[in-house]
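Let me begin by presenting the structure, written as structure tokens, before commenting on it.
In this view, the complex is presented without one of its protein chains, the others remaining in place.
Letters A, B and C mark the chains as written, and numbering starts fresh at 1 in each.
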């Protein structure tokens, strides 16, 4: 299994299974001299942590990060930042029930086809728990970007059938559910509650915006900024789609409606609108970068489902245990983290030519 | 400008501006011994060519490919396949009108910010003409995949406000417009005609399916098959969004509705549905891989638009010349080409571990 | 600081400073199902460990490896193999003496120029202790190669002015000093003893051979097998040179003396000699691959040396502490490890096309 690294100059490599000794990562190419605010990193980890509120799983994952290298006297040294998160409560026995069965819409079948074995202890490498390493590395990337004035914020635009179709996005949102509009919090939560009551799950849409990005990031042709962001988003397990700017909506509009005209403002070229989502020709325009990621309902549900065993028998599975009826609230910080890692890498690549 | 290469083992590097001497590419890592069917490659080029019918620009680009290396006696030798397409009719004077102006929603502004110059001759590197090299390389990738039994076909699902929301996809489609359903051809064409009459343009949605892909392609975490496809699609200039399987629609559905249950068929594990789009955990399941790409209306329209000049004056631009009112029909083969290049690269990476 | 990864498909990323919490690495792309013989890995670590005999430093580094991921029930799972080696006895105070001084021919000055800080605790990332992660990963690569029948062995050809200029190489060598010829062990050890008595240090030459490598590994032009090996060797801190086959000696010979003529043997093409060192045109011939790496005397000596302080004063430094008068014996396993990682990566790249 290759494929556990992302980035060209700033490069994250992650490791670890949900029920092995530890998860973690190595962030290589991180600039020297950046103040490592461990409280900020802990807060970011807390945003992803299950059990944060009643809308996510109740297991008490501590997700405490240990830094193994790359920091001296509170600042990055320029050497690789390695970190790990011990798996303290590895309850492998919880999973023995599903050891020999392909769970529907999980990675069990494909891992088995690919590796000839499968780490059945809770999803192994395909577990959502793998994203904790991304959040830690993303928090580091944010600390670097913050020194450049760049900020990244994401929020929830839809949960199940409840959709916030407005266009405003004023951060801070004023609610700890990370809904872009606080007026939607209750409806979103009710939608999740209904799914839980039905032993089912729901998905949703997360919107992300990148503020104060200078013009010029991204390379034409294959390494466009939007291509990098798309890859980063689709690398998140439950993500099924990506769009930037007006995205799929633009397909039914006319150019005359969506072209971003320009005028002068304070003597400088200025975009009157930002339907392009802050990217033209693969390169940042200097306007706010906007994109959205679609998340499917998590496949772990306790309803009976038809499936087959690894030794070739049909069976019915009811997945026990406390599972999230909706992973979208916890995915918000993962979206931000992947965006931050992508943007920080593009920033450094851009600087090489400035 | 880096970023002109894509792929890990099978790697395409493209070059060329729309109005320089030539465009082309180098495809490195292509297996030896593959029959190079030049007629097939010409047919693929023809599908992308403007002037093919009244729905695209009337310039007569010949797009004749010259192979410079990598072929002997009709077969690939294993060395890099280099090819070029001469720009025979470089009418630079056509573009002098727009030399000093940022065209709205074009790359003029961002290239100027990034490179401090801009090749104003028709978009330079950001021109849609750059995709001709992708189509040539994609045709080569298809020839390799065909020997493995893998086929890739794309078709049009929407043009402007006309949407084909059915789910069937039986190739060949039976129409040379590449509409998935022939019954939509007239409505699609009418939608384009209306845009043309209004001196405007429309976008659309292309669906692509990959047939006979073995289970096991794609690597977990960052190099997931869907992440590779997303990057490949978003690297196409006008592409604004990507989704696979049920994509954005899955966000408003329940897991119980979309999970792919399994049964036995001929004694083997079998997916009863394929809502996952042929990918689970980042790895191909052996089912048909399905995805969709959103294309915005091309920004080149002859309506007057507000913009600014490079030397800092506000102005009105009316882009003259024959421009496509809809690039979607020509983008179908580009989508297939990028999919083929991505899949062929993943295929080789998979084979390294088989 | 980027640059902490090596390999294309099989990729090692290392982390850690000599006096931080831990060193370690992540080996990504390692095939599934390989038996992880932890005893073998410990033996390899032991070969690199200082304090093994009187010819290396006496600090008692335990170098005990903890695997964090990628192994289940004694076999590789195909996920990244992460491992760490805790720095148990971090005696930072030992180094306070040299905190503010550039040690001659150490990396202190260049790290300071590059990162604006310097981890003065024993060399930080530039410490020879970093190679422990290479040895661990190299041992894993050897376990994979062993299953393919490929073996890699290195031995000492020269220490200081004592040179073994013979051409025989029969492994096992029959001495635990890793001298290719046991008859040289005493002379080598005496040369080291003389350097120690003089408060000085000596270098040497290590020869490495790769047995049973199939023909066909390596890619022409830039990714030649010898180019990969050269990069791998020169990435070892004290390595100053690399040659393969007859190397520098071939420059003063005639083609008629060194060309490898061919004959038939058992009906197959056979090389009568192997002056090419098992590589032609960048690709393995199927003969034994042979190369040599030159190691300079370690710069840490207790003799007084002229240098300057970081705040700009001239001074005399006498480096205290127990330092190796010769790191060559410990470098043997590092050479093997880097060769194993390189060859395993090339092996997988080769298999993608078989």
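One rule holds in what follows: contacts are C-beta pairs under 8 Å (C-beta built on N, C-alpha and C of every residue); 3 or more make two chains touch, one makes a residue touch a chain.
Everything numeric here is computed off the predicted structure, so don't read it as measured data.
Screening C:107, C:180, C:210 or C:289 for touch with the missing chain picks out C:107.
Interface residues of chain A facing the missing partner chain: 8-9, 31-32, 78-79, 220, 348-349, 351-354. Taking the whole complex into account, chain C touches the unshown chain at residues 1-6, 14, 102, 104-107, 109-111, 113-114, 125-126, 130, 158, 160-161, 163, 195, 198, 200-205, 215-216, 218-224, 226-235, 237, 240-248, 250-256, 258-264, 267-270, 272, 275-277, 279-286, 294-301, 303, 305-308, 312-314, 349-350, 353.
Against the chain not shown here, chain B presents residues 1-5, 9-11, 13-17, 20-24, 26, 28-30, 32-33, 66-72, 75, 77-82, 84, 114-117, 119, 124-125.
The working rule: only the chains that are shown with their structure count from here on.
With centres taken as mean Cα positions, chain C sits 39 Å from chain A.
With each centre defined as the average position of its C-alpha atoms, the distance from chain A to chain B rounds to 26 Å.
Centre-to-centre separation between chain B and chain C, using Cα means, comes to 46 Å.
Annotation for chain C: residues touching 2 or more other chains are 9, 32, 78-79.
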